[in-house]
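Left out: one protein chain. Kept in place: all the others.
Letters are used for the chains, namely A, B and C, taken in the order the chains are written, and counting of residues starts over at 1 for each.
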Amino acid sequence: MDLNFTPDEIAFRDEVRAFLKDHLPADIREKMIEGHHPSKDDMVRWTRILNKKGWAVSHWPKEWGGTGWSPVKQYIFQEETMAAPAPQLLPFGVSMVGPVIYTFGNEAQKKRYLPAIANLDEWWCQGFSEPGAGSDLASLKTTAKREGDHYIVNGQKTWTTLAQYADWIFMLVRTDPAAKKQEGISFLLIDMKTPGITVRPIVTIDGGHEVNEVFFDDVRVPAENLVGQENKGWDYAKFLLGNERVGIARIGMTKERIRRVKQLAASERDGERRLIDDPRFREKLAWIEVELKALEMTQMRVLAAESKRERGKPDPASSILKIKGSELQQAIRELALDVAGPYAAPYREEVEHGWNEPPAGPDWASTIAPAYFNYRKVSIYGGSNEIQKNIIAKAVLGL
Amino acid sequence: MDLNFTPDEIAFRDEVRAFLKDHLPADIREKMIEGHHPSKDDMVRWTRILNKKGWAVSHWPKEWGGTGWSPVKQYIFQEETMAAPAPQLLPFGVSMVGPVIYTFGNEAQKKRYLPAIANLDEWWCQGFSEPGAGSDLASLKTTAKREGDHYIVNGQKTWTTLAQYADWIFMLVRTDPAAKKQEGISFLLIDMKTPGITVRPIVTIDGGHEVNEVFFDDVRVPAENLVGQENKGWDYAKFLLGNERVGIARIGMTKERIRRVKQLAASERDGERRLIDDPRFREKLAWIEVELKALEMTQMRVLAAESKRERGKPDPASSILKIKGSELQQAIRELALDVAGPYAAPYREEVEHGWNEPPAGPDWASTIAPAYFNYRKVSIYGGSNEIQKNIIAKAVLGL
Amino acid sequence: MDFELSEEQRMLKDSVDRLMADEYDFDQRKKHLKGPHGFSDGVWSQFAELGLLALPFSEADGGFGGGPIETMLVMESLGHGLSLEPYFASVVLCGGLLRHAGSPEQRAHWAPQIASGEKKFAFAHAERHSRYDIGHVETKAVAQDGGYVLNGEKSLVLNGDAADMLIVSARVSGGARDRDGIGLFIVDARAPGVTRRGYALQDDRRAAEITLHNVKVDAQHVLGAPGKAFDAIERTMGEAIVAACAEAVGCMDEMHKQTVEYLKTRKQFGVTIGSFQALQHRAVEMFVALEQARSITMYATMLAASDDAEERRRAISAAKAQVGRSIRFVGQQAIQLHGGVGMTHELKVGHYFKRATVIDMFGGDADYHLAKIADAGGLAS
Partner (left out) sequence: MDFELSEEQRMLKDSVDRLMADEYDFDQRKKHLKGPHGFSDGVWSQFAELGLLALPFSEADGGFGGGPIETMLVMESLGHGLSLEPYFASVVLCGGLLRHAGSPEQRAHWAPQIASGEKKFAFAHAERHSRYDIGHVETKAVAQDGGYVLNGEKSLVLNGDAADMLIVSARVSGGARDRDGIGLFIVDARAPGVTRRGYALQDDRRAAEITLHNVKVDAQHVLGAPGKAFDAIERTMGEAIVAACAEAVGCMDEMHKQTVEYLKTRKQFGVTIGSFQALQHRAVEMFVALEQARSITMYATMLAASDDAEERRRAISAAKAQVGRSIRFVGQQAIQLHGGVGMTHELKVGHYFKRATVIDMFGGDADYHLAKIADAGGLAS
């Protein structure tokens, strides 16, 4: 048992750090620190910088641009980029449809799609959730009817993150309405420019536009856009959702937010006293740090065991990472709310290319309440924390 | 809306206080403050003092010794006695079987039993729970078979509080094994000296002996000891359990414990510093006080609505009193554990007539950990807090 | 001890409830929000017609002599409706200052103008580093020509952009946080030297940053004895905190109701999600947190006008602490139990969550008030 990284791993970490220091554009980094969302252009720029270095799709097979890094190195890379802080790569291409295509797609599909994902030449979004389905994903109703060499797609998807920028969408569609729930589902790739697709924004409580509804009205999709076999889509979806767990605790990001909150509390004054000089505040922060350190160790334990497990079959204990990870992401944003105090109240509008002037108080305060509101989502999406507890109760505790 | 007591209520409160000051024996009061259990003799002495004053069974009908006090006065009386602190009257007679007898019993039973309850001439215990039943009370298995003018009782009761002192036990027994669960149950009064009854102590994790198992082996009970009608016992039990809610939050007792913890924290030193000078400790205590004050108001709201409600049909919202009341009883005892710190660890044995010398540290510390352990029970008994939440979900929220 | 409302109180409550029911469904509210000041002048007129704006003033001043209980009833109802009108700023805060610091002449002059809705007021008090300390005033008031000249910056002034009149706190003597030396000044919001920058808050109400540059105040517009205004500010802020607690209770009550309703109707895996025990228990825990907040708010309401300053302060801090913690729990769980749709701007529940969160940040959060109670030696008497 040894907590320390090997010399090789330390050298790797230093290499990643140095790269981030030299190549993460200052304006993007600044935006991330300030708690703003990166723009589409920011995402494209950063992905291409990484792809040029060969690090954009590090966990892919080498043939398609992967690095062959060990799970530990993957972890180090992810933590360091979150801590930088750099934007997280668009997961819909890199972590979701990419692995599905290189695992279940045909050669033509691999050649057609994978390089464009790695370089963010094509922006992907995810067409899984439907209205009213929630955590019961398999209850989906969107249909794809085969007509000659096309599928005709009708239905609606929702919670489609950043669909407003998307060139492509990967979809779960029902191809056999007679089959029972999990059967009769297929996995389709659809060009967002196809006639019959309408994207409607969903504004969230923080005032942001991250998610959308996507409507499909007799959308004609070439049959060659089917991934794998017809009616086997649920298997690919499970594979994809299993992959989604990697880094789900977002420990590096929470660490970065802790540093940020410390810095803000050191800058904000209550009369003459700095907030960070309040012992109660420091103890609350210390408790978040302790829980995060414990979770980091849990993450490492899961990671260390990962190499011995079948790919695509995640450790059910990784549900802990989702539960506690999301709680801590929320806790640090709630503590930031306490730091901003009355200055959390003013609302700052997002305008075309960035933000207008902060209406009152310190510049940094305007993103605090929106982040607090927005991060309520992390215990809801990707299987709510209640669902995660059901999973652990069943799969780990045998209840 | 007016929070204040009426002048009449204030005069009453002052009268109760003055009586307690003059008549609560100093040795009993001391024992209560120190966190020891009152002995059987203490209970008898105190009940008789109250009974002499006419206050032992204040909520009973006047005919049987009641006072005719309003619900508010009943509340004041209960809070003041808890705050004194005086022992709570043995509930099994005063609050449980007494009301069942004067409501459902015949005249002979009333005359036979009620005066002896009021004066604690006869000590009662409760024979409801059975092994394995837990919160599913109606699943009881103890049988009473009619033979001539007797019932023959066989079975086992458990969690029988202070049965070691009891002269009588009131029982739920199954008189019709063919009827479904809640039907076929009768309510019997049994003399503990009847042959065939065995009491076996259950030692709890605090080392105390409060509860017992009681075994019934062909116990012959005169048929006249049946209360009300045969096979209607479940109705009487529901009536009894409804009454049990009065004062269930034990706000006066928690208030008294808060005063005690403040006093201990002011006396105990960490080096040269008193524990009460630690702001974090004081803030934790303040939070308990705030929650208790809120609960006290909730209690008063329930109480104020009480007069308009049918007797024996408690406000389902009173489940809040059980949940939060038990949480606060536990919270203040957990905070006392923090005050005692390392001196919570030594174990002090209870001996025949009191306690041996404290083994280490301050005198008061030896009851702290046992109280912490013992009070875990308050969220379990009388319908666990989980059951209470089920009740509110169904009866109040309609879920 | 009596928790019943009087006949008049019940009528008051019913009238505000009806106004909210009639004028504040979700679509109407969106329309009100587009008004010139982010609220509805029409609804504001109805407030006046119903006598709500006259409520706290004495009958001698043309009011109805309502006390904290009446204010509680109105505020809870406004919380239910998520009202956008500046009742809190104009009537509760500035009405309170007028009552506690104003001379009979000032009250006779201004109370009717607040009561009629003719003049809307705002309390320009907080400053950049005052945080929750109500004695923090750096804005200067210098005596000149029998009146005063004000210079300074006021921040987070609720209703500051729509107000006709401002009540400005400014220091005539002493250091930034001295209790002594604070004065209150009535200033026309359009007076020379007053610059306002208005903005929306997270909960759709509006506030302003206000700069005072050589603003002249006549002697007759000095509210109370200059330098001795702290007590009036403290009493007013105390009453306002309790009123805000009542509004939060209204918000939480709605969040809880909407969540329970959602649990009863939303189906997943073929059953209503309200059949899942873990969610049932969560809903019960929300209910407990709500009822605890409601109870302590009643407690503080009944003590808000007490002359025992110590008792009053503790009760107010107790209320804000409990309500603050309840706000966090009830709000977060309301969103959680609604799942994805709870996160959307299109559902009302998120708007209650935001209003309650802004209230949490008004007048001190739970930690702040727990520390106050702790420093005062605790709550229990």
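Keep in mind that, in the parts below, a residue touches a chain if its C-beta (ideal position, glycine included) is under 8 Å from a C-beta of that chain, and two chains touch if they have at least 3 such contacts.
What you are looking at is a predicted structure, and each value in this text was computed from that prediction instead of being measured.
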item: Selected from A:43, A:285 or A:337 as touching the chain missing from the view; value: A:285
item: Which of A:18, A:179 or A:396 contacts the chain that the document leaves out; value: A:396
item: Listed residues B:73, B:157 or B:377, member touching the removed chain; value: B:377
item: Chain A residues that touch the omitted chain in the full complex; value: 1-6, 9, 72, 255, 258-259, 262, 279, 282-283, 285-287, 289-298, 300-301, 304-305, 317, 320, 323-324, 386, 389-390, 392-393, 396-399
item: Absent chain, residues of chain C that touch it; value: 276-278, 280-281
item: Hidden partner chain, residues of chain B it touches; value: 129, 132-136, 139, 158-159, 202-205, 207, 269-272, 280, 330, 334, 337-338, 340-349, 359-361, 369-370, 372-373, 376-377, 379-381, 384-386, 389
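The rule is short, and it goes like this: only the chains that are shown with their structure count from here on.
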item: CA centroid of chain B to CA centroid of chain C, Å; value: 43
item: Multi-chain contact residues (two or more partners), chain C; value: 367, 371
item: Chain B, residues touching no fewer than two other chains; value: 279, 283
